[in-house]
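Every protein chain except one is present and positioned as in the full complex.
Entry: chain A
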Amino acid sequence: MVVDELPAEVLDDLFHALADATRRDILRRCGREEPSVSRLAELYPMSFAAVQKHVAVLQRAGLVTKQRHGREQLVRTDPHAVRRARQALDELELTWRGRVDRMSGLLASDPDPDPEPRRGESRRTRGHER
């Protein structure tokens, strides 16, 4: 599994990079086209330096690559890295989906078991009211 092989520092960079709306927008844009850093700076209401910083964060997380093209630096989204981030969250989702499925299975196979009364559970039920 790809995600399983990711060291913690890589995931750290990945989620830090993705936890910002501007960076996610840059990521989407650079997946469709291959703009230069200066072109990106024109698109966002912030300084060139600020945009450059966002691009650097994305680059460190392995989400985008920069390529020199003449005097320009072209930014491109690395689809593989985006996929890895998605997979990491999908795994978490899978854990809970598994649990919910097992809960459903129990409910279907045993609709009304007689629960064993245990210490610390005195507040569990409120008689038979709905």
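To be clear about the criterion, a contact is a pair of C-beta atoms (placed from the backbone, for glycine too) under 8 Å apart; a residue touches a chain by one contact, two chains touch by 3 or more; residues count from 1.
Keep in mind that, in the parts below, contacts and distances are computed from a predicted model.
Looking at the choices "ABC-type nitrate/sulfonate/bicarbonate transport system ATPase subunit", "NADH-quinone oxidoreductase subunit K", "ABC transporter ATP-binding protein" or "SRPBCC domain-containing protein", the name in the UniProt record of the chain not drawn here is "SRPBCC domain-containing protein".
Counting the whole complex, the residues of chain A in touch with the unshown chain are 1, 3-4, 6, 8, 11-12, 14-16, 18-19, 21, 24, 88-109, 111-113, 115-116, 118-121, 123-126, 130.
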